[in-house]
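For this view, one protein chain was removed and the others were kept in their places.
Right after this comes chain A.
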Amino acid sequence: MGKNSKDKRDLYYRRAKEEGYRARSAFKLLQMNEQFALFDDISKVVDLCAAPGSWCQVLTSEIKKDKKIVAVDLQPMTPIDGVTCLQADITHPKTLQKILDIFDGEKADFVCSDGAPDVTGLHDLDEYIQAQLVLSALQLTTCILKPGGKFVAKIFRGRDIDLLYNQLNHLFETVICAKPRSSRGSSLEAFVVCLNYQPPKDWNPQLKLNQSTEEFFENVDIGKAKNVQYFDLNDDERSIVKFLACGDLNDGDSDATYTLDKERIVLPPVQMPTAPPYKEALEMKRKGLAR
């Protein structure tokens, strides 16, 4: 797809470039904020899987008060004023400690994650990996989020999404499935908006090295499937949460095609994509060294 046709196909892609956002996903967070007033009365924020940084851009511009924003990603990220970028693993205890240090030992008001793995095409596996990513973000969140805090994460709605809803319901007063209008209707993508963090009493979550998400949540009941005697198949706890479409109907439709002015200048993306793992393989093919 050429740059111009992508502009027509995707209103938010074009708008992101015009407004200087590094990715169109900025609008998803903005629209969720419109709906849930996520940024009211918050100052300490952790943005997980933050690269290329469009959510950080939104956070720095929308949070008005004395803000402290930490962005964490395994990938390097171009710095943003007012954001402390950590190139680190979100499952590592040291990462947690670094964030706590930045917050002077205080806890966060808001944790968000727009992370997603490269999908394979095996839907059950992709959904599982995405759920693992959410749980990884959640385990860090439980260590760093103050009671009453908020958590937002990207999900894929599929066959097991009701498992994840149920698990989040154990930790937050309100869990909502939010679909911003800037997220394509044809995509399985949505977001969980979790409000009012209420950790179980006497639970002291601790990130440890070499601890899987299963082990992390082992001593707290969030409704995850357990190993039962003789490994008999047990039912999963599932629940459905409220669905809310976010963003004004007049905001623009990410599924619609828009007519563009012919004289219009096609802007380059704010940030170029990073080199993929198969860059060398492409070069080999081009040189005719592989067929």
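One rule holds in what follows: contacts are C-beta pairs under 8 Å (C-beta built on N, C-alpha and C of every residue); 3 or more make two chains touch, one makes a residue touch a chain; residues count from 1.
Definition applied: contacts and distances are computed from a predicted model.
Chain not shown in the complex: UniProt lists it as "Regulator of Ty1 transposition protein 10", one of "Regulator of Ty1 transposition protein 10", "ATP-dependent DNA helicase II subunit 1", "Oligosaccharyl transferase subunit ost3/OST6" or "NADH dehydrogenase [ubiquinone] 1 beta subcomplex subunit 7". Only one residue from A:Ala37, A:Leu74 or A:Leu267 touches the chain missing from this view: A:Leu74. By the touch criterion stated above, the residues of chain A touching the omitted chain are 5, 8-9, 74, 117-118, 120-125, 128-129, 132, 157-159, 161-162, 165, 179, 181, 185, 188, 210-215, 224-227, 230-234, 238, 240, 243-245, 249, 252-253, 255-259, 276-278, 280-281, 284-285, 289-291.
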